[in-house]
Every structure is written in C-alpha cells, then in structure tokens.
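Of the protein chains in this complex, one is absent; all others appear in place.
Up next, subunit A:
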Amino acid sequence: MQIQVNGEAREINADATLAELIEQLELTGKRIAIELNLEIIPRSEHTGTRLNAGDQVEIVHAIGGG
C-alpha cells in the first residue's frame, strides 16, 4: 500500500506498523518524533500503531537553529 512520509510517496506492506516503517527507514533507536495524520504518536505506541493506505506520516528530528 502507499503512504506519504515527509511529503513523499512510499510503498509499505499492508498492515505494517509504525515501528516497522521506522525500521524500514533505518531510524530505529534514533531520536525522532512522529506525527500520523497530524496526531503525535508517542514512542511507546509505535509498535502498536497500524498504518493504513493514504496515511500521512511526518518524522522529525532536532537540528541546529536559533
């Protein structure tokens, strides 16, 4: 199925969880925060959150800024 990650289309297995997406992106264990369809999904819920076709995922991290 297709989802949007940081504004880009991406293919992922049907029924994949957020944790599986993170693994596929090689971001497991990194300091990131995730929004799914404009809702924050706390780290503790990544494993239990299933993705659906058309989902909009935002993955962010800290960078330098004033």
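Here is the rule we use: a contact is a pair of C-beta atoms (placed from the backbone, for glycine too) under 8 Å apart; a residue touches a chain by one contact, two chains touch by 3 or more; residues count from 1.
We adopt the following convention: contacts and distances are computed from a predicted model.
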Listed names "Amino acid ABC transporter permease", "Thiazole synthase", "Small ribosomal subunit protein bS18" or "Cobalt/nickel transport system ATP-binding protein", with the criterion being the UniProt name of the chain not displayed: "Thiazole synthase"
Touching residues (missing chain, whole complex) on subunit A: 5-8, 25-27, 30-35, 38, 40, 42-43, 58-66
